[in-house]
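One protein chain omitted, others in place.
And now, subunit A:
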Amino acid sequence: MIFKKYGTQLFLLAALVVSLVVSLFADQIDDYYMDIALNVGINIILAVSLNLVNGHTGQFSLGHAAFMAVGAYGSAVLTLQAGAPMVSALGGGVFGQSLVFIIALLVGGVFAALLGWMVGVPSLRLRGDYLAIVTLGFNEIVRVVFTNTNADGPFGGALGLKGIEPYTNFFWVFAIAAISVYVVGSMVNSTYGRGFLVVRDDEVAGESMGINTVRYKVTAFVIGAFFAGLAGGLYAHLRTTISAEGFGFLKSVDVVVMVILGGMGSTLGVVIAAVVLTVLNEYLRDFEQYRMIIFSLILIIMMIVRPQGLLPNVVLQRKKNKKTVDPA
């Protein structure tokens, strides 16, 4: 009974405990595998947060890397410019570092959320492929702006930032991944969250029922962007160097492929796709020139053969099966 009532909360708690325990034994894990695991976690956050926008709300965004960029730059600039004095002011040590790291991540996340709001507002008037192009445009604008900043300024120009403190560890990555899965999952499954699905399934019908679809679209963008910003902050403090070129259209496509392969609107599917594709990426490292060819073929073949993703949303599927006519 208790599992049924508090299932999702228990999942969150269990995930937090597991990530804490694993991070205590992190020294004994091979660095290479650890690095892959951390990449997996960051990609889970990105894919789950994009899935809220693309999958659940049906607003096709192609600019997720822009939010990641803002989060990465926001948190990295904070720790680079003010990190050391803040850590010592908080008494130094692991506690001070963790606190500063949380603050940095949150600052990056909030900036990303603000950008998400900015992207969400034009999206009120656009849908489908137009929105995709506008978000792609936003992504390019963010990249161009960061690339063309002053090389001596806080953003480091085209060369980007280096020497960022390596604060990211297993606990932070998987704790935030678990929280993002929890937040997105419980939002979508709540009464409130039905609004996201309404926007996806039939916006016009939803509006005529008095549902404020605009608010749902913006909310989805803001929350999706916030988590992408956190992922960006984690990424910056894992890699310790970032540059705007790394947050271009291709990074967004990477995340989109995860969402599509996993099945738009299926949280579990998207998490699995994030894991599989990240690991696959590592295996394909020796065949770097074939990697994107394979990814692009995955996109094309998935759309032709199985547009609902490998692990589609089960509930949605049942509903679809009842209908014989494709509404589109």
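In the analysis below, a residue touches a chain if its C-beta (ideal position, glycine included) is under 8 Å from a C-beta of that chain, and two chains touch if they have at least 3 such contacts; residues count from 1.
Note that contacts and distances are computed from a predicted model.
Among the names given as "Spermidine/putrescine transport system permease protein", "Nitrogen fixation protein NifU", "Aminomethyltransferase" or "Amino acid/amide ABC transporter membrane protein 1 (HAAT family)", UniProt records the absent chain under the name "Amino acid/amide ABC transporter membrane protein 1 (HAAT family)". Checked against the hidden chain, the listed residues A:12, A:260 or A:274 yield one contact partner: A:260. In the complete complex, the hidden chain is touched by one of A:14, A:89 or A:141, namely A:141. In the complete complex, the residue from A:209, A:280 or A:293 that touches the missing chain is A:293. The chain not shown here is touched by just one of A:99, A:126, A:183 or A:214, and that residue is A:126. If you put the missing chain back, the residues of subunit A touching it would be 60, 62, 122, 125-126, 128-130, 132-134, 136-138, 140-141, 144-145, 147-148, 204, 249, 253, 256, 260, 289-290, 292-293, 295-300, 303-304, 307, 326, 328.
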